[in-house]
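For this depiction, one protein chain was excluded, whereas all remaining protein chains were kept in their positions.
Per-chain residue numbering starts at 1, and chain names A, B and C are given in the order in which the chains are listed.
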C-alpha cells in the first residue's frame, strides 16, 4: 500500500508516484501541510518556538506559515525553554493546543522539569481532571560537525517517563498523520523528527488524516531476522535488506512509529516467526530504546529467540566534531548488515 | 566478610556487630563520616545544596557539618538548581571538588541541562583537557503521600547519558566507600541514595577507604535464579531469598553498586550458572535500568537463559498520594518472590 | 514595616462593608481550616505532607476577593489558603488530604496538588517556581481566546530565585498578558533564610528590569493587599499587562507539618513573637470591630458557623471511600471521549 511504502531514494520519486497517480510530498512539506490544516481547522492550535516565524522556518517545516496565520499563532519566543514550556503547558490546560517546536533535541534538557514534572504528571496528579494537549516537536540528526551539544537524540529518556507519548515518524505519510493525531490526542506528545528524512518523498494524501498511536508497521516482510528500526534507520534497514537479500538473508523490517504506546504485539509476533532480533536506533546504546525492546522480547518471547539480540546504535560517547570521528560515530545500513550476519552464522 | 554483609533488620545490629568486634554505623552516619573525612583532608572539597546547613541536615547526612567547616564549605543555596549546578561545574573545572546535594531526585529535571549538556560532555568536548570532578548526591524513596513530584527515582535516565558515572550504594559500607571514591574520581558522578536505608546499620571502618566503581557484589550466593537488585531492593531480595529458601528455591542476589560503570561480567557469570534472571529496581519499569541489564544478558548470555527475564519495578504511572494506591505502587520482597516463582515453575 | 491597617477613609473608597466582611470570613476560614489539620494530624491517617498557611491568610484573602470564579489561579506546595479563598470547598480538600476518591484530585495528588477547575484551579505543582509560567500560559490562552479571564500566580520568596520567575516575567511583560504575580515573601525557603539566598530582601524591585510595576506591601494587612491586588487585577483586565506584588509576611508553623519549628532552632523565636503580634486575622478583626463593621457577637457567630462547617467537612471527608486499587493505573493518560 502506498502509505506504508518507504522510498529510499530522495529524488525522482515524485515522478514515480505521479506515474501511479499518487500525490508526492516531502517529509518537510508533509509536516507543514499537517500544521497548516490544523491551524486552519482549529482555532485552539498554535505554533510556538524559537525561530518558527523566521526565514529558515525550522528547516522549512514552518516556512511562511506566519503569513497566513499571523505571529500570534506562529509565535517566536525568547530563549527560555523551561519557562516557555511552562507557558505552553498552561495554555494547553486552558484549552489551547500548542505545538512547541525545537530545532534541535539538545535543547530539551533545558525544559525537562516542565516536561517531566509537569506535563507528564498533570493528568494523573489532578485525578484526570485536567489534561495537557501539548505537542513538542523536536528534531534530531547528524549536523555539520555540530558536535556534542547539537546532535543528540534523547527519545530514550522520555520513554522512561510515564505520561508522555512519543511519536517518531519515518515517512512523509506518517509525519503528517501522526502529527495530526498527536495534536488531538489530548496528552503531551514528544514528536521526534529526523533531519535527514526531511527531503525524502512519499505518498501523502491532501485531505487530513490521522495515523493511530501504538500501531507499528512492517516495512518489509521477511522470515530470518526481525529488525526493529527507528526513524531514519528504517531507510537504512531497507537498504540493508537489499544487500542481505543478495546473500540469501531475508529480514523483516518493523517501524514502530510510536514508542509510547509501543506495538509490542507486532514485534513479538515477528520474533516468534524469525527467532532473531536486531534493533537499530539513532541514539546512544546504553539505557536506550533498544534495551527496552530487547527486554520485552526477553520477557514475552524468550523461548522463540534462537540467537542473542543485537543493537545498532551510536557508541556511548558524546558526539565528536572532527569529520573522521563523526563518520565513525554514525551507524548505517552496513552496521545493520553486520549485526544481522552475526546472528545468522 | 563484614563489609559485604547486608543486615535486614534496622535495630539491634549495633550489638551484633559489636559482639563481633566490628564498628557499626548507619547509612546516614556513614555518609556523614565520608563527607567529614573528605572535608578535613582536602581543601578543595565542599558541600552545597538547599538546606545542607539546616536543622534537618539532609535527613541527617550533613547535620551540623557547617559547625566544623563553616558555611562557605557547607553552603546553603538559592532555589535555582540549573544555575547552581552550573556554578558547581564551573568550580569543579577550576579545581574544586563540589558535592551537590538534592534532598529529592525530583529536583534534578531542573538541572538536566547542566548535567547532560555540560558536566557529562565537558571532558570529551575539550578533548580531555578539562574534567569535571562533581558529585551530585540525590535521594530517592517513598515519602508520606508525597505523590508524583516528590517520590521519583530517575537513575535510569542518567544511564543513557555518556559521561556520567552512577553510584547506588545499598549498605553503609558502600555509602562511605563509594562516596569517597566518587569525590576523587575526577568525573561527574550521580550518587543515588535511598531514604529507606538511612537507618540501616552495618559495618563501617573508621579510617577512610574507597569502594571501586564497576565492581558489583554477590550479596547472597545461590544457584537457581539470579536477582540483580538495586539500592533498597537488595534488602528486599535478601528477605525474598529467605522466603524462597523455605520452598527450596535458592536465589543469587547481586548488588551492582554502580550502574556506570556496570559490572557486566558478574551478572553474566551468574546467569550462566542460574539460567534465570530477575531485576529488581526502585523506579518505573519502561526504559529503566532493568531493561538495559536484561538486554545485556540477551546479548551476551542468551544461550544460557532457561526462562524469560522478569522485572520488578514500580508500575509505569506517576506516584499516587492516597495510601491505598501508594501501597499498591511499591514493590517489595513479595514482588520478588512472585517474579522468581514465575520462572521456576 | 508599618503596623497600621489602612485608614478608614481609604478603606471606604476601596471596599464595601460586604467586601470587608467577606475578607474577614475568608481569613477566618483559612485559619480555622489549617488549625483543624493540626488537630487531626497526630492521628497519622492524613498521610500527606501539609504546608500550613497560618500567618499568611491576608494574602490569599486580599487577592482572591478580586477574582471571578473562572479566573485562574496557580498555587504551590503551600496551597490550602489559596484554594479556599478561590472557592474550593473544604470537604473536597480534606478528602484529598485523606487520600479519598472524593478528594479534589481523586486522592491522587494529596495536599500539594489540589485541582478544582470549576473554581479556576487547573491543578497545582509543588515544584518551586513551577507554577509561575503555567499562569503566564493560561493568561496567554485568555488573551488569544479573548475570554476576559485573568490569571494569578502565588509563589514564595524561594521561587523568585528560580529561572522560571525571570523567564515568566520577561515573556508576560513583552506580551502584556493579563497575569498578576504575587510573591509571598515570608523570608524563608524551608529553613533557609533569604539572606543565604538573595543579595537583599526586596523582590519587588526586580519588576523594573522587566518594565512592569512592582510593589511591596505589608502582607499581613489584608486591606493593603486588597488595594494593591485590586489595582493589579484592574490593569490585567484592562489589557495593561502584568504586575508583581511582593507581600511581606511570615509563616507561623514549620515549613511542613503541624509543628512550630522554632524549638528546633530553625528560626529566632523573637521573630515569631513579633509577627504573631501582627496576626493578620486579629488585626483585621480589631479594625472591623473598632470601626463597627462587625460586633464581637457577630464575629463569634461567624467563627462558630465556620467551625461547624469545617468540623462537618473534615468528618465527612474522613468517612469517604478510599480509591479502588484499580485507580492506580488510571489517569496516566487522558482518554479521548
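The definition used in the following text is that a residue touches a chain if its C-beta (ideal position, glycine included) is under 8 Å from a C-beta of that chain, and two chains touch if they have at least 3 such contacts.
Small disclaimer: the values here were computed from a predicted structure and weren't measured.
When you scan B:80, B:253 or B:309 for touch with the missing chain, the hit is B:80.
Of A:36, A:146 or A:184, it is A:146 that touches the chain left out of the display. When you scan B:35, B:117, B:138 or B:152 for touch with the missing chain, the hit is B:117.
Taking the complete complex into account, residues 161-167, 170, 173-174, 197-200, 205-212 of chain C touch the chain not shown.
Hidden from this view is one chain, which touches chain A at 50-51, 53-56, 71, 76-83, 106-107, 110, 143-150, 315-318, 320-326, 328-329. Think of the hidden chain as still there; on chain B it touches residues 46, 72-73, 77-78, 80, 82-96, 113-114, 117-118, 122-133, 162-163, 165, 184-187.
Note that only the chains that are shown with their structure count from here on.
Of all chains, the one whose Cα centroid sits at the greatest distance from that of chain A is C.
Taken residue by residue, chain B touches two or more other chains at 82, 106, 110, 147-149, 315-318, 320, whereas all remaining positions touch fewer. Residues of chain C found to touch two or more other chains are 103, 105, 107-109, 113, 125, 127, 163, 332.
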